[in-house]
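Below you'll find the structure I mean.
A protein chain is absent from this complex, but the other protein chains hold their places.
First chain written, first letter: the chains are A and B, and each begins at residue 1.
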Amino acid sequence: MSVSLGELAVRFGCELRGDPDVRVDRVATLAHADSRSLAFIANPRYRQQLATTAAAAVVLDAASAGDCATAALVCQNPHATYARIAAVLYPPPAGPPGVHSSAIIAPGARIDPGAHVGPLCVIGEGAVIGPRVFVGPQCLLEDGATLAEDVRLTARVTVCRGVQIGARTIVQPGAVIGGDGFGFAQERDRWIKVPQTGTVRVGPDVEIGANTTIDRGAIEDTVIEEGVKLDNLIMIAHNVRVGAHSALAAAVGVSGSTSIGRRCMIGGQVGIGGHLTIGDDVVITGCTMVSHSIPRPGVYSGGIPLEEAHVWRRLVARFKRIDSLAIRLKALERHTSRGTDQEEDDE
Amino acid sequence: MSVSLGELAVRFGCELRGDPDVRVDRVATLAHADSRSLAFIANPRYRQQLATTAAAAVVLDAASAGDCATAALVCQNPHATYARIAAVLYPPPAGPPGVHSSAIIAPGARIDPGAHVGPLCVIGEGAVIGPRVFVGPQCLLEDGATLAEDVRLTARVTVCRGVQIGARTIVQPGAVIGGDGFGFAQERDRWIKVPQTGTVRVGPDVEIGANTTIDRGAIEDTVIEEGVKLDNLIMIAHNVRVGAHSALAAAVGVSGSTSIGRRCMIGGQVGIGGHLTIGDDVVITGCTMVSHSIPRPGVYSGGIPLEEAHVWRRLVARFKRIDSLAIRLKALERHTSRGTDQEEDDE
Partner (left out) sequence: MSVSLGELAVRFGCELRGDPDVRVDRVATLAHADSRSLAFIANPRYRQQLATTAAAAVVLDAASAGDCATAALVCQNPHATYARIAAVLYPPPAGPPGVHSSAIIAPGARIDPGAHVGPLCVIGEGAVIGPRVFVGPQCLLEDGATLAEDVRLTARVTVCRGVQIGARTIVQPGAVIGGDGFGFAQERDRWIKVPQTGTVRVGPDVEIGANTTIDRGAIEDTVIEEGVKLDNLIMIAHNVRVGAHSALAAAVGVSGSTSIGRRCMIGGQVGIGGHLTIGDDVVITGCTMVSHSIPRPGVYSGGIPLEEAHVWRRLVARFKRIDSLAIRLKALERHTSRGTDQEEDDE
């Protein structure tokens, strides 16, 4: 795939500074680009590389344009424009319409003739696969699973019974959508499995990362709203709701029945307790434990940066005696203000 | 599937308050139930919904029965009774007895004629599949893997060589049971792989969540005792033992050779070090780091709830200087009791 700068400028609404007939066929970083490559700059700390890049052209904003030694595609949001151009140069692998001969299709499955179903897939009874859907190799759709138009299951994705996936949603390999929620009733010292009778509804334009798991609801559904982006190895428990356009980094865990608002950003390895409500526009930095609801927008944290081990051990030892510190301070305050000889309380 | 209240009362030992001929065919929450739905109440905070629910009947305990505006199935443990009734209304998907024509079965595998082996499964040499076992699509049993009666591998489960799984155990998609333990000998600056010659023994009535991994033992076996419940994305390292009826929430990691007692409850994302012994009846709340053994029953914690980022940064900065705080306090105590002018030690 090769495209001219003039065509890119017209198609993506950029101001072109340079020769419209120059063609690019790949992307590269500023440092490693060559005369067939398109680069971009969104982070000012790379600006000095603009003077020396060998790229055919650079996608950038007006503020950076003056520093650029080569052709420039000037736009307001270079990262987003770059993303759109890269999608033209690197179209996702497509399969031919139709069902691979090795796939196992239940008689009652409904597969749009324009959809692709790859080798060794299993498509269950009553499953529905919409127009232009790509179902990569070795995927599984259990009975009644539904994929709206242009959904893309890259490979080896498990979509359990009755799960609904919205248009254009992309799922990476190994993800499991609709496994049973972790629901058990305690009876004396044993656990009785509670059938998980809900399902999962995933909105349009969602992305679900590799080996991420989204459990089906206990009675009602687990819901991932439109535009949500989930990284790898995330756990979404039963009856969670993730609001539209929120982005969760890798290894986040969200416990049962918690609701996350719209446009939230959750850092890696954050753990969120059950039955909580996180409002809209909440940002939580990585490795934070969330044990209560967060009604207000803002940035929240809970991780403590590391130290050299011997320093850290000392800090922890002091922390474990912080109670004594507080009590002794109180005693000292009392002693000082009263001017008595009362000894500090070292409990 | 539809069933009368009278039948449910008899079968599950409930006192029925209402018309025994009324039939239900689904479950619902109190808020969303209709005249064909059965609901339940186990948590008193939903009790006010009893007055207005449109459910055909509600499973509840004697204390709540008076508030219920509709028919009631009164029992001691409504959650457990609800679980059993829901299992009647929602029987797990069954497959026809026999082996799907697309499955690849080694000549020496022994498969009970009443078992179901789904499409595109691979069953290795010497594998044993017991009566009424359900092996869902795309599962893998390596050589010598054994499934006792009524085991249920929902789909795409990997059971590695020689792994034994007890009766009625349920495994969710993507779980890997019996991958190699992480064992390496250090030799100069390199790692030499130590063959993992043990296997995994999983007891009866266990549940294993989606994409959870349980590694095979280095020499002896990794053991999951009866009734254990493991949520999604859990890591059980080699030679771990998890005691009967313990429940581990999602993303817990248990390091090698650690033993967890019976009836423990471990919260999400807890990390447990290696070669430790956790006794019976230990409860550990989410996001806790466990670096030493816990001999006594009790509730243990180690996570610090989040704050707004600017507040948190201040707390962390103070914490990093807690040593100085302690030293200065000590100096002040000395100074005050001696009445000298000695300066505080700010180290």
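Everything below uses one rule, namely that contacts are C-beta pairs under 8 Å (C-beta built on N, C-alpha and C of every residue); 3 or more make two chains touch, one makes a residue touch a chain.
Predicted model only: the values in this text are computed from it and were never measured.
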Chain not shown: contacting residue from B:R11, B:H32, B:R110 or B:R318: B:R318
Chain not shown: contacting residue from B:V10, B:A51, B:A69 or B:I104: B:I104
Touching the absent chain when the full complex is considered, from B:G174, B:G203 or B:G261: B:G174
Positions on chain A contacted by the hidden chain, ascending: 26-29, 32, 42, 77, 79-80, 82-84, 86-87, 89-90, 92-93, 100, 102, 118-120, 137-138, 154-156, 170, 172-174, 205, 207, 209-211, 227, 229, 231-233, 245, 247, 249-251, 262-263, 268-269, 286-287, 303-310, 312-313, 316, 319-320, 322-323, 325-326, 329, 332-333, 336-337
Interface with the unshown chain - residue positions in chain B: 104, 120, 122, 138, 140, 142-143, 156, 158, 160-161, 174, 176, 179-180, 182, 184-187, 189-195, 197, 211, 213, 215, 219-220, 233, 235, 237, 251, 253, 255, 269, 271, 273, 284-285, 288-292, 294, 298-302, 304-305, 307, 314-315, 318-319, 321-322, 325, 328-329, 332, 335-336, 341, 343-344
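Rule of thumb we're sticking to: only the chains that are shown with their structure count from here on.
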Distance from the mean Cα position of chain B to that of chain A, given in whole angstrom: 24
